[in-house]
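With one protein chain withheld, the remaining protein chains of the complex are depicted in position.
Order of writing sets the chain letters: A and B. Residues in each chain are counted from 1.
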Amino acid sequence: MPDVRPEAGSEAAPAAIFDEMGLDDQEVRRAYLGLRDWLKETPADILALRREEAETFFRRIGITFAVYGEGGDPERIIPFDIIPRILEAAEWRHITAGLTQRVRALNAFICDVYGAQDIVRAGLMPADQIILNDTYRHQMQGVAVPNGIYTHISGIDMVRVGADEFYVLEDNVRTPSGVSYMLENREITMRLFPDLFSRHAVEPVDHYCDELLKTLSSVPPRHCDHEPTVVVMTPGIYNSAYYEHSFLADQMGVELVEGPDLYVKDDIVYMRTTQGPKRVDVIYRRVDDEFLDPLAFRADTALGVAGLMNAYRAGNVNLANAVGAGIADDKSTYTFVPQMIEFYLGEKPILNNVPTLRCSIADECKYVLENLNELVVKETHGSGGYGMLIGPKSTQAEREVFASLIKAAPDKYIAQPTLALSTCPTFVDEGIAPRHVDLRPFVLAGKNIRVVPGGLTRVALSEGSLVVNSSQGGGTKDTWVLKD
Amino acid sequence: MLSRTADSLYWVARYMERAENLARILSVTDRLSLMPTIGETGGNEWHSTVVVSDCEEGYYEKYDEATAEHVISYLAFDPDNPSSIRSCIEAARRNARSVRTALTSEQWECLNTTWLELTRIKESRLRGGGLHGFLDWVKERTLMFHGCTVATMLRRDSFHFMQLGTFIERGDNTARILDVKYHVLLPDHAEIGGGIDYYQWAAILRAVSGYRGYHALYKEGIKPWLVADFLIMREEMPRSLLACAAKIKDCLDDLAEEYGQRHESHRMAGRRYSQLRFGKVDDVFGQGLHDFLEQFIDQNNKLGAEIARSYLM
Partner (left out) sequence: MRIHIEHETTYSYDEPVSYSIQALRMRPLDTRGQRIVNWSVETPQHASVREQRDVYGNVLQMLYVERPHTEIKLRVSGDVETTELCGVVASPIERFPPRFYLRRTLLTETNDALNELAEAAREACDGTPLDLAHSLMHRVRDQLDYMIGETDATTTAAQALANGSGVCQDHAHVFIAAARELGIPARYVSGYLWIEAGEQGEAAHAWAEAFVEDLGWVGFDVANRICPTEAHLRVASGLDYLEAAPIRGLRRGGGQETLDVRVQVAETGAQQ
C-alpha cells in the first residue's frame, strides 16, 4: 500500500506551506525580488484600477467560460489575478525534463494498449484495467496511427509543495484546455504592466500556436502526399472552451469546423466550403471520442461526422489527440505511470506521482474509509473538480455521503493525501495575500516533443481554499519563466 | 471559406439590417400616430406596422388588437418574436460569435457592445418619451456596425457575403414599406393626393432616410408616382430596389471572379438587375404596384435561396 501518511514528525502540526515568493520580507526568493520591489512601489488603488482594466479587456474581446450545470451568467469570465507567478530557469529545466519523460511514457503506453499489450503480459497491469476501462476505445485496437503518436497535446497538472518538490496531480491527454488563457494572460500583463515586465527577462510564450501548427502538420495521415490541410474541430459555441477553439484556429490560420461542416466520401474527409468540397487531412479535434462519429460511437450525437472513423482507420485523416488516448489519463491509470516510465523508457521518474490509494483494493479501501478526514477522494472518471471530497475541509455529513458512495462502487474512487499546495502572492479584496496555486504546462508531441516555457497557473481565490478549478471559482495567473 | 462561416456572415448582416429597418419603421409609425388627422382611422398605423414587419401571425396570436404599447413591445423587445429588434441583435451576435475570427475586431466589438448595452436597457424605459431615444440608439449602433464592415473588412469573399445579406434584407424591406403604403395605409385610392396622403408619403420617405434625397432629386412636391420611382428605379437612392439589385449583382460578380465559378444565382441576379435598370415606372403602375412588389419580394426570396444553394450549404 502506498504510504500516504504525513511525514514522520510533522503529524502534530500540518506541514508548512511553501510560499513561492517567501512570506518573510527578509527572505524573499530570488526570482521574486523584482516583483517584491514593484509591489512596494505600486499603490493598491493602481492595482485595483489595473484589475478593472483587465476585466474590461477580457469582457470586450469576449474571453468567456461557461460553467456546466450552473445558472447565472453563461458567459462568465474567469477571474484573472494580475500578479504573475514566477519560475526560475533551473526550475523550469527540471519541469521540462520531467514532462517530456512523462509524455513519452504515456504515449508509449497508449501505443502498447492498442497494440500487443506488453504491459499486461509483463504482469505490471491487470488486463481488466484496460479492456474494461470506460476510456478504452476498442475501435482503435490494432489501428496504426501516424508516427505512433497519440498524445499530440497534453496538459499535465502539477502542484508544488516545496522549493524542489513538484508532484504531478493529473495527466490530461484527451482535449486539455486552458492554453488560450496562458496566451491571453501574457498579452494582458504586457499591456497593463509594461514597466514590471521590462524589469524581467521573461521567456516568451506567443509562439505556442506556431509550434502547435508545426506539431499537427508533422503528423499527416498515411495517404497524404501534399501539404496537409489542418482544421480545428469544435462542438460549437455552447461548449465552455469555445473561445479557445476559435482563438487557436485563428492564431494558426486554419478553419474552425463543426461536425456538420465535414462529411466523408469514399473514406476521405471533406469540408463544405463556398468553393465546393475541400479535403481535410489533420483534425485537431476538441470533441470527445464518444461524439466523434455516430456510426462508430454514440449514435445520438450531432456533433460528429458519420464515417470519420473509417477515414481514420483507412489512413486518410489524422486526429489529434488520437482516439482512445484517454486510457492514459484515467485517474485509475494514473497510479501506474511511474511503472510505465520504468517499463517503457527504462528511466527513473523525474517528477513524482502523488501517492494514491485505489479503493478497488480492499486494504486500501479500508484505510481510505477510516481516514476520510485526512484524504482527498476523487472519482476516477470525474474531472473539473466535481465529485471530489477534500477531507480536512469536509463536514461529517459530506464524509458520510462519500463513505457510502465508495462502498457502493469502490472501483470508481481513489484517494490521495491532502497536499500542502504552494501559495503565491495574489491581489484579493484584503490586499496582497498568499493563495494556493497549481500549474498546467502544455506539452506538444509531433516529430519532436516541445514544451512552451509557461503554462496556466490556476489560483484558489478564497483564503485557505485548495480548489483551483475555474468551474469552482478559481482564477488564473500569468506564469513567467525567467531566462538564465 | 467554410459554407457555414459564409452563412453566418450573411445572417449577421441580414439581422443587423433587419434591426435597423425595424427601428426606422417604428419611429415613422410613432410619428404618424401623432398626426391629428390620422386619429380617425383608429390605430390603423400600428396594425400596418405589424404587417410591414411581417409579424402579423405571431403578433395576433399574442394580442387581439394593435395598440401602440403592444406593438412597440412586440417589435422592439419581445424575445418570443424572432424578428424583434432584440431577437435580431441577439441572433446577429450569436452568428457573429460562431465566426468571430472571420470578422474584424471592430465589427465584433461593436456588435458585442451593442448586445451588452441592449441587455441593460429596461423595457419600461420605452414608455413615455423614451422610445425615440431607444430607436435612435438602435439606428446609431446598426449604422456603426455597417460602417465598421465597410471601413475595416478586406474586400474578399467574407465581405461580399455580408453585403449580400444586407442588400437582400434591405430590398425586401423597401418593397414591404412601399407595399403597405398602398394597401394598408390607404385602401381607398380616391384619397391619393389628400392631406393624410401627403403625411404618409412623407413618412415613408423618412422611414428610408429619403426625405431630403427625394427633394434634391425631383425638386418638386411629394407625388406618389415619383416616390415610387425614387424607391424602385433610382440607383442613386441607396435603399431603392434597383440599388439593392445592383449591389447584389456586383457582389456575386466579385465572388465569381474570386472563385472562378458562376452559378444559377448569377443569372437570376443579372436578370433582375436588368429588368429594374431598363424598366420604367409607368410599367410598374401598368402592372399594378402591389403585384409588382409582391413579385419582387418573391423573386428576392428565391434569389436568397439560390445564393444559399450556391455558397452557403
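Note that in this section a contact is a pair of C-beta atoms (placed from the backbone, for glycine too) under 8 Å apart; a residue touches a chain by one contact, two chains touch by 3 or more.
Remember, predicted model here, so these are calculated numbers, not experimental data.
**Q** One chain isn't displayed here. Which of the visible ones does it touch?
**A** Listed by label, the shown chains it touches are A.
**Q** Out of A:Gly307, A:Pro349 or A:Pro434, which residue would touch the omitted chain in the full complex?
**A** Hidden-chain contact among the options goes to A:Gly307.
**Q** Using the document's definition of touch, tell me which of A:Ala299, A:Ala362 or A:Ala397 contacts the absent chain.
**A** Per the contact definition at the top, the residue touching the missing chain is A:Ala299.
**Q** Looking at A:Leu49, A:Ala97, A:Ala116 or A:Leu132, which makes contact with the chain not pictured?
**A** A:Leu132
**Q** Considering the entire assembly, which residues of subunit A contact the chain that has been omitted?
**A** Residue positions of subunit A that touch the missing chain: 127-128, 131-132, 138-143, 263-267, 294-295, 298-300, 306-307, 310, 313-314.
Everything below uses one rule, namely that only the chains that are shown with their structure count from here on.
**Q** So how far apart, in whole Å, are subunit A and subunit B when each is placed at the average of its C-alpha atoms?
**A** 48
**Q** Provide the residue numbers of subunit B that touch subunit A in the complex, in ascending order.
**A** Where subunit B meets subunit A, its residues are 1-6, 94, 97-98, 100-101, 105, 108-109, 112-113, 116, 157, 161, 255, 259, 261, 311-313.
**Q** If you look only at subunit A, which of its residues touch subunit B in the complex?
**A** 59-62, 236-237, 242, 246, 249-250, 255-258, 260-261, 271-276
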